[in-house]
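For this depiction, one protein chain was excluded, whereas all remaining protein chains were kept in their positions.
The block that comes next holds chain A.
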């Protein structure tokens, strides 16, 4: 069954054509990793999936509803899609516990007590059970990113979007965050992950998608993409990445 189906997605900012006809389907429980050079449109594609970017044309069907339409109830759909940002974006005016509890309480999903229980449980899942009362700004980047994942999970989503979740982290922090993501994948979460962590892609991805110049140039299993690439741009991209 398909959870997300993107058809002929175009996006432009003024004269800048960023997405030029993207077609993408994500199935239930599938982990799709999106790779590609910087500026190729990966973030724009990912952010279109929960309408943080308004598409210029095309359709994006999530849970059977086309969110590209003007009258789509986007807030309802977003409740079911968690998003994790490169720069964490934890709420600086709230402590760790309140960051996680805010949405479920404000949207009437849980009462305060249940939300607190859930928050503590989620903190355990991401390995930060003693940070409930900590202030956001006292945490390291890796800790903040794991809190951000817990915050997204608090709405009990069945799709998770990750936009370069480890790019802003010190190398020694990357492992912890990736571990949380691997655990999520193992439990069957449907995930779309933009990342430069090729190891993660090889290990966890059901499918890898190569985006270049606003189009999906090649798509396949990790083995197809990394061991038998066909597209010359993909070959060039991989040789650069692996040379680092």
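Please note the rule applied: a contact is a pair of C-beta atoms (placed from the backbone, for glycine too) under 8 Å apart; a residue touches a chain by one contact, two chains touch by 3 or more; residues count from 1.
By our rule, contacts and distances are computed from a predicted model.
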| item | value |
| --- | --- |
| From "Cytochrome c domain-containing protein", "Phenylacetate-CoA oxygenase, PaaJ subunit", "Acetolactate synthase small subunit" or "ABC transporter permease subunit", the hidden chain's UniProt protein name | "ABC transporter permease subunit" |
| Option touching the unshown chain, where A:45, A:103 or A:189 are the choices | A:103 |
| Options A:61, A:125, A:155 or A:238, residue touching the unrepresented chain | A:155 |
| Residue among A:18, A:33, A:60 or A:83 touching the omitted chain | A:83 |
| Contact footprint on chain A, counting only the chain that is left out | 50, 52, 75-76, 78-79, 81-83, 85, 87, 89-94, 102-103, 106-107, 148, 151-152, 155 |
